[in-house]
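Notes follow the structure.
All protein chains but one are shown in place.
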Amino acid sequence: MSLLLSLAMRNLGRNRRRTVLTALTVTLGTALLTLALSMLNGILGATLEKAAGMAGHVRVVDVDYARREQLMPLAENLPDVAAVLAAVQGQPHVLAAYPHIAMGVTGAREDQEIGERFALLHGAPEAYYRDVLHLDQFLASGAMPTADDEALVGRAFAEEIEAKVGDSLIVFGQTQDGSPAPARLKIAALVDLGSTTQNRQIWVAMSKAQWMADLDGGATEVLIQTDDFERAVDVAAGLRDLPALATYDVHAWDERSPYDQIGGLMTAIQSIAASIIVFITGLGVLNTMFMSVLERTAEIGVMRAFGLRRWQTVLLFFFEAFVIAALGGAVGIALGATGATIFGRVGIHLGEGASKMPATIPINETIYPHLTPDILVTGFMLGLAMAVVGGFLPALRASRIQPIDAMRQHR
Amino acid sequence: MRNFILACLLVLPSVAQAVTVDEVLAKVDSNLTYDTRESSLTMTVVKSGRTKTYKMHSYGRGQEEMAMEYLEPARDKGTKMLKKTDELWMWLPSVEKTQKISGHMLRQGLMGSDMSYEDLMESSRWRDMYGGTVAGEETIDGHKVWKIDLTAKDTTVSYPKRVIWVDQSNYIPVKQELYALSGMLLKSWTMTDVRLIEGKEFPMKMVITDKLQAGSTTEITFDSVTFKVALQDEVFSTRWLER
Partner (left out) sequence: MICQLIGATKVYPMGDLTVVALRGIDVGVESGEFTAFAGPSGSGKSTALNLIGCLDRPTEGRVMVDGRDVATLTDGALGELRAKRIGFIFQSFNLIPVLTAAENVDLALRLAGVTENRAARVEKSLVDVGLKDLLHRRPAQLSGGQQQRVAIARALVKNPAIIIADEPTANLDSSNGEAILDLMREMNERDGVTFLFSTHDPMVMGRARRVVRLKDGAIVGEERRA
């Protein structure tokens, strides 16, 4: 085995230029792959973390609310929010739990007709707005509300009703009984979350939303923040067993639509991207390896005549491809990592189209690639995969060379 | 000869009793027509295990005009509704604003009840809106009723099909079943406690049940009804709303 390895190493020096070119192919492929995976991760990671925060890492709702959640049915609210909050606090991995109400409203500036402009209104404790949604970091103008009749208004909605900070607006919703629920709100600040759909929202004090929905001290959802949004599923499973939550729907964000499909989708996209890059690079490696095999037919024949077994021949060429891929791959991830880090700071601008995605998939206009250690590992492993793809057939071909071919070459 | 006359006498009443749908509808409509009316009513809405009780005071003139004010509960006190011909407005006291109710909002329930704004708007014009056949006779609460299958002449109305049970003694549709075009049962509507007020038969109690959602009913009880009241024009104006 060490014989084969040392032979392989020596053989790499045989045609320096070709070895370097092949290694460069792998370098390019690996660098591209690292950058691509970082980009997808950037879109995926940041987006999903944000989405998970908005959706609640783990959400507790009434079973009927979950069933009809597209309608946001206020009537299917949680009968005893305090009990849920008490049961959930202090559970392992739970950082905080917040009651939450969401309802669709129409609104207009106070001095105008109640209009047809639609917005999604949220009611939650101020801590939720600060610590989970980080709205205080996305204020386009104004300041966080200080009174219960003040609200944070998304920029797109404010523009549509031609309102600014300090203006009063009238919103019109419904109570849980279906009776009218109008409210007058003063705009404390405009919020910009990066996309139009996300900026058609209004955030009010919990008490105000409760009054509007006629939910005395209640809420339709309890949103729970965990310490690791990627492991929320496990926390949800644990909470589901609590007696206080026995009759409710308790699920992690990625168990619910539409995120339950997105994870699989993104993995599929990553796999396709990776496969394409591996395949193309592998072809490059295959090309040079084949040439190498053909050139060395006589030499291989001699070695076979002297006792080299077929499997040893395969392994020899495999090692050669492997070493090239390992070296090229190492340089490749270094390059890719550098690129990802630079773009990670500067950002890649996608343009307006990205912000038209639905509010549940918050993609911003600028993407920041996000490099993680497992991308580096994946990149390197796939670099080796390129060796497998590229080295396999030539190695097989080499193993078919018979000792007699060493003779026939020189007829 | 006597036998012949006897036979004719026996036949005649049943012939006389073969009423037409048109005649019945005309009488039904006329019961619900009045010049002016003032009433106090209580509406109890039961939904998803919750019960809400409203008290209202309303004025009506002809079929086109109605003004209603909510007196209870405290949250909704001062809310007013005005209907003029085909338009409907709502005054919201907490924000001092008038909201026009139109489009898809009309199909929603009044104050979330099972009676929609549209149900309210559909003045008694059944004779114009529907045609149908008498399906038979039944007895409800000791009264003989006709069961009539109605189909709307214009299928865009809220209830393209209705089955009504009309009390033969007072031409009140004591029971109705309201259907969608597909034949799906949407609501049932009963009228009971019929009293004679100034020559008109008037049901003092109505129960409307939503057939698509279990446990959803609205009960409307008239606490007092007066006809031929003198009403100012002003009552049926947007100024009244904003007062």
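So that you can tell them apart, the chains are marked A and B in the order they are listed, and the count of residues begins at 1 in each.
Criterion: contacts are C-beta pairs under 8 Å (C-beta built on N, C-alpha and C of every residue); 3 or more make two chains touch, one makes a residue touch a chain.
These numbers come from a predicted model, not from an experiment.
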Across the complex, visible chains touched by the hidden chain are A
Looking at A:223, A:303 or A:340, which makes contact with the chain not pictured? A:303
Among A:14, A:67, A:164 or A:231, which one is in touch with the chain left out? A:14
Since one chain isn't shown, list which residues of subunit A touch it in the complete complex. 3, 7, 10-11, 13-14, 298-299, 301-303, 305-309, 402-404, 406-407, 409-410
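The definition used in the following text is that only the chains that are shown with their structure count from here on.
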Whole-Å gap separating subunit A and subunit B, where each centre is the average of the chain's CA atoms: 56
Provide the residue numbers of subunit A that touch subunit B in the complex, in ascending order. 75-76, 113-114, 170, 172, 174-180, 182-184, 214
List the residues on subunit B that touch subunit A in their complex, please. 45, 47-48, 50, 52, 75-76, 79, 90, 92, 94-95, 97, 99-100, 108-109, 111-113
